[in-house]
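Below you will find the structure I want to go over with you.
Removed from the display is one protein chain of the complex; every other protein chain stays in position.
We call the chains A, B and C, going by the order they appear; numbering starts again at 1 in every chain.
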Amino acid sequence: MTFRQTRIVEFQHCDAAGIVFYPRYFEMISSVIERFFSDALGQGFAMLLERGLAIPMAHIEADFHAPSRLEDRLDFALDITRIGTSSTDFRIACTGPAPRFTATGTLVHVDLKNGRSAPWPDALRAGLAQHLSEPA
Amino acid sequence: MTFRQTRIVEFQHCDAAGIVFYPRYFEMISSVIERFFSDALGQGFAMLLERGLAIPMAHIEADFHAPSRLEDRLDFALDITRIGTSSTDFRIACTGPAPRFTATGTLVHVDLKNGRSAPWPDALRAGLAQHLSEPA
Amino acid sequence: MTFRQTRIVEFQHCDAAGIVFYPRYFEMISSVIERFFSDALGQGFAMLLERGLAIPMAHIEADFHAPSRLEDRLDFALDITRIGTSSTDFRIACTGPAPRFTATGTLVHVDLKNGRSAPWPDALRAGLAQHLSEPA
Partner (left out) sequence: MTFRQTRIVEFQHCDAAGIVFYPRYFEMISSVIERFFSDALGQGFAMLLERGLAIPMAHIEADFHAPSRLEDRLDFALDITRIGTSSTDFRIACTGPAPRFTATGTLVHVDLKNGRSAPWPDALRAGLAQHLSEPA
């Protein structure tokens, strides 16, 4: 089951060339992932932080296909592509409606008390599994 | 008629003290104003830029009443408090639901060809007038 | 004694109109204030946070005089204009070399344990006093 979100390109996302500044795409990716954990899996990052847990990015890569401009409507489609003991891989395709960028990455479930990876709790693992799709 | 928007506090808005970093409030203010011109007045900033027009901020000030935290739901209420020949004053109250910050500012309608202020076109003036309220 | 810093305008600061997006000026203001406490007063915000202290912004206002563009060299001049029991007022003038913006604001020394203002320690008060100038 793909998780979907929409964002409108605003002044804060654009650069001097009049197009979306690519670090803002990573802010959007973070925003989509935060909504995924909060709205789809029911375990927001604030709740996790209170328990001394976090889900930082260990690796991310992106291919930028075409520029986005002010007021463009961007659709994000998030799929889980692998679930490990304490990490997970995802893929996000951003379209507008033509492809704008594709990103893949690895998130790790970390116990902030010792800074080490921690196995996914059952509830989160089950939630991730519901969004597992085949790698593209 | 007050224009209303909601934003959720995300990782991108917070700082090392765990609360919203105040420059991110100004990004949110810009976002709310962009949606106001686009969604309420029907004249988005992208459309204006194509015509060689922009509405930059000439003055802004804000009082920060209480900190906001990750995943807080922030409600923004925008009112127009003055309409001049080529500028307008606004007030934005942000609550969560207790007051978080109040901002007031002056926007100027500028012709980018010469960098000078330009009188509001009738359509924009009429739209602003519909959101005019008494100064608090 | 005025505290001075220089920043170069980069892609991350500009918007779709090709000029500095004003919320980025507030990021620069925060950056200059952080360097002031760290480099001029010898008490950086990281050190303060470790002691459970922070110096959040209570009020800020800015007048934007002229736009800044990519690769502009911006000079910031910070003066302290008032020192209260647990707060201080400052003024920052940004020039490039013509005036770009002027900001004034109030910082409050806060004890994070109870969220209340706390009197300036003697060392910080003495440091602020060395940068006290007459209000413009």
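By definition in this document, a contact is a pair of C-beta atoms (placed from the backbone, for glycine too) under 8 Å apart; a residue touches a chain by one contact, two chains touch by 3 or more.
Just so you know, these numbers come straight off a predicted model, no measurement behind them.
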Chains shown that the absent chain touches, full complex: A, B, C
Selected from C:E34, C:E61, C:D75 or C:D111 as touching the chain missing from the view: C:E34
If I consider the whole complex, including the chain that's not displayed, which of B:L53, B:L70 or B:A103 touches that chain? B:L70
Omitted-chain contact residue, chosen from B:F3, B:F21, B:F37 or B:F90: B:F21
May I ask you to list the residues on subunit B that touch the chain which is not drawn? 11-12, 14-18, 21, 23, 69-70
Could I get the residues of subunit C that touch the absent chain, sorted low to high? 8, 10-12, 27, 30-31, 34-35, 38, 44-47, 49, 69-71
Sites on subunit A contacted by the missing partner chain, in the whole complex: 16-17, 19, 21-24, 26-27, 29-30, 45-46, 49, 54, 56-64, 67, 112, 115
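Operating definition for what follows: only the chains that are shown with their structure count from here on.
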In terms of C-beta pairs in contact, which two chains are most connected? B-C
One copy, subunit B, sits on the other, subunit C, after a C-alpha rotation whose size in degrees, in steps of 5, is 180
For the two copies subunit B and subunit A, is the contact made of the same residues on each side, with over half of the numbers shared, or of different residues? same
Just give me the whole-number Å value for how far the CA centre of subunit A lies from that of subunit B. 28
Touching at least 2 other chains, the residues of subunit C are 16-17, 21, 23
